[in-house]
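Complex shown without one protein chain; remaining protein chains in place.
Chain nomenclature is as follows: A and B, assigned in order of appearance, with residue numbering initiated at 1 for each chain independently.
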Amino acid sequence: MKSRIPERGSTHVYNVSKISKEEIDSMVERCVYEQPPFCNAACPLRLDTRALLKAVAAGNFKKALQLYEKIAPFPLILSQGCEAPCEAKCRLCERGDGIAIRAIESAVARFGEQSKLGGVFRSTKKQKAAIFGSGLFALFLAGELEKKMYPVTVFCAEPDEEMYLRGAAPFLDDAAFTLELKRLKRKEIRFVFGCEITAEFFRQKREEYQILGASEAAAKTFFPVAECTPDVMLYEKENLIMGSGSGVMDTAFGAKKAALTADRLAQNLDPRNTRGREGAVESKLYTDLSQAEALTRVPIPPEGYSRDQAMEEARRCLQCRCEECLKTCAYLRHYGKHPGLLAREIYNNTQIIMGDHQLNKPMNSCALCGQCTAVCPNGMDMARVCHMARENMVATDKMALAPHEFALLDMLFSNEEAFLSRPQPGFETCRYVFFPGCQASAVAPETVRAAWEDLSTRLEGGVALMLGCCGAIADWAGRREIYDHTKAFLDAELSKLGDPIVIAGCPTCAKQLRSRESLEVIGIWDILLQLGLPVGAKGLDRPAALHDACGARGDSVTQNAIRSLAKQLGCDLKEPKDALDRAPCCGYGGLAGYANPEVAAELTEQCIERGEGPWITYCMACRDRFARAGQETHHLLELVYGKDAQDAPDISEKRRNRRALKRDLLLEYWNEETKGMEPEFKITYTLEAREMMDQRMILTEDVENVLRAMRKTGEAVLDGESGLIIARARLGNTTFWVGFTEEGADAYIVHRAYSHRMQVVRRQG
Amino acid sequence: MDERSYYTIDPEGKLKCLKCGVPLEKGKAKFLYLDNGFPVELPVCPKCGFVYVPESLALGKVLSVEKALEDK
Partner (left out) sequence: MTRHPGDTRRLIDLADLQPGARVLDLGAGDGDGVRLLRSLGYDAAGIDRIAAEDVEQGDLLHTTFASNSFDAVMSECTFFLTGDVPGAMRESARILKIGGKLLLADIFFEDPEPLLEAAGFRLIHKEDWTKAWREYYLRSIWEGTAEVCPVPKGKSTYWMLIARKD
């Protein structure tokens, strides 16, 4: 048997990708996970405040000090003098007291154990730095340059470190002063005290040093016209780094910029070169404040926080992080990555020409359901990324058929062997056509029949019936060509019926069909609201949870219509957590269930966890997946038409149901006979075989075809150990193997079935 | 023993070809997928050439190699 859908051929292609970098960048940027927390962003020194608070909350003052010292060579001076713009930006201010960041920093500087630098081999740089003058800028600059491993010499008028420090930071209290003095003395800064800081002195010394810095006062002594260019902290004419401005934080920021300038000058590069973004920034991060509880600040005593107080205050910190979608989507949690990162990786995956496409599975495991877009404050659209990536890989012939072939063949089955399109008996063309969707006929054929019979009775103008697949499967698989072909096919069939108004039974079909502007599509729920419920319609006698279909996301008309109908039926509805536009996907969407059954199961589990059964759904795929997961589930139409589709059918039963429905209706309503469904021999299955086949996606018709081939060619093997006869046949892109026993002529009992996509041939030498 | 073979299994007389009435013997075969070929030795009927793929191989190594190639 020839394969219907061509397998991918070569192992790689050299075609240009169809997603531009700008496009993917704009999609990825919507995810704000990587945005800095507000405190970090407000700090011109880029202190990782969030991490510092986390360390303090855990009592790890040593780590907190490490983080603080990274941006502040003199942490106590900074924390005692800093204007702390971060405190005003703390999001908790909106609900109560913001975190007392400065007070915590001071505690960190007091209690934090200094980490030893020993053990890490650090070589000092070759360029030597000289700083002239005193004051806070000069002190900070000395600290910054020392941290960068430049040998630093400070020329000053003061007689010793005490006086130098006192002059630089007069606001320090005694305890802090003592600690900072100790810190200053521990640093590898060479001081030359008692100098006369004159222009002549500068001229004498400047040739010995490659990096020159000065306080504002000293610089102006050397060059009365000296002006500091603020973004590089440089008197450019003389390549002299100089201070400017006032305020502790500004000065610290100035020293930081100056140190970077020193680096550039030492490398013989333009100081403006590649500095990156300096200073405070705006953050686009989103924080969910709804769960914030501890809203009152721990009062700060005059001597500062104790260790315990600092820890208690730090524990109030929410650790701002946007995880809105991660909270609601099992797929994202499974891969443990925020969508911005995952999307970037999935895009890079499509760009690989040679080597492993390791992101194929995540790309194919997204349900394309749009939930992340609905819950993201910025509208990050993972579905769009994954869908585009799939289409791209199909278009560049890199998409293997295996993950989606079963579903695609099933779609072809729905639109060929199981396809039915007929006007209502007695009509040539019809005003309406009922399109229940492929899963409805597969899962609840009796309900489909009852619905159509009802509609054709109560509506005027004729209600045609079309049993087929809307093409969503091809769309989800990224197979544009097959989708367009399906679309054209359905359009032609609808034309034959007189371009009727489509009454969709499934919200996903409705969405697919609505994408054509020429078609008018309404939901069966809309019609039922207009017509009223039929006789025999009955709700559930217990409260039930309603699961919203992802096909109805963003469609409040449908969502409300469903609820009205359910209430009319007498249902007592309980809204589960994350309902309406926030509803998760049952696992059927995006072909996730075929490509990655493990993730799909997690998606279903997530749906079920948010409420208590019994469940009511309005999509047959949801109904089926919930039932397979052991939940009591009813499709709304089953309640309307008094049916109960019972246990979830296996994959072979789903085919059988569609065939049988078509055959029965054709015979009953249009007097057309179709050939029988039973094979020409008797075949039974052990329970183990049926379960194996369902799990391995092997249909009864595949098994029948193998036996048919064996009967024709006589090719089979007897396994002496198991006693089974084993036959095989290549059907399409797969070789199927069947292990069976004979029960007399023309009668078989099937015990085992397996398959593989590889072809196997005999080889010479 | 064929050094090029990536996999070998000897049926040890336990498999019989029902078409030809003879036992399957260890024979040269090849797996093909996405333009790649892997030489192996599998139970083969010496008369009609029927090549047997055991279930454990199909669901084990063959499946994992298929997946590896699909990701290339």
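Simple rule for what comes next: a residue touches a chain if its C-beta (ideal position, glycine included) is under 8 Å from a C-beta of that chain, and two chains touch if they have at least 3 such contacts.
Remember, predicted model here, so these are calculated numbers, not experimental data.
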{"item": "Listed residues A:306, A:348 or A:741, member touching the removed chain", "value": "A:348"}
{"item": "Residues of chain B in contact with the chain not shown", "value": "4, 6-7, 35-38, 61, 64-65, 68-69, 72"}
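As a convention for this text, only the chains that are shown with their structure count from here on.
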{"item": "Chain centre separation (chain A, chain B; CA means) in Å", "value": "42"}
{"item": "Residue numbers on chain A that touch chain B, as the complex places them", "value": "7-12, 355-358, 360, 400, 402-403, 713-721, 725-726, 728, 735, 737, 739, 752, 754-765"}
{"item": "Touching residues (chain side chain B, partner chain A) in the complex", "value": "13-19, 24, 27-36, 39, 42-45, 48-53, 55, 58-59, 62-63, 65-67, 69-72"}
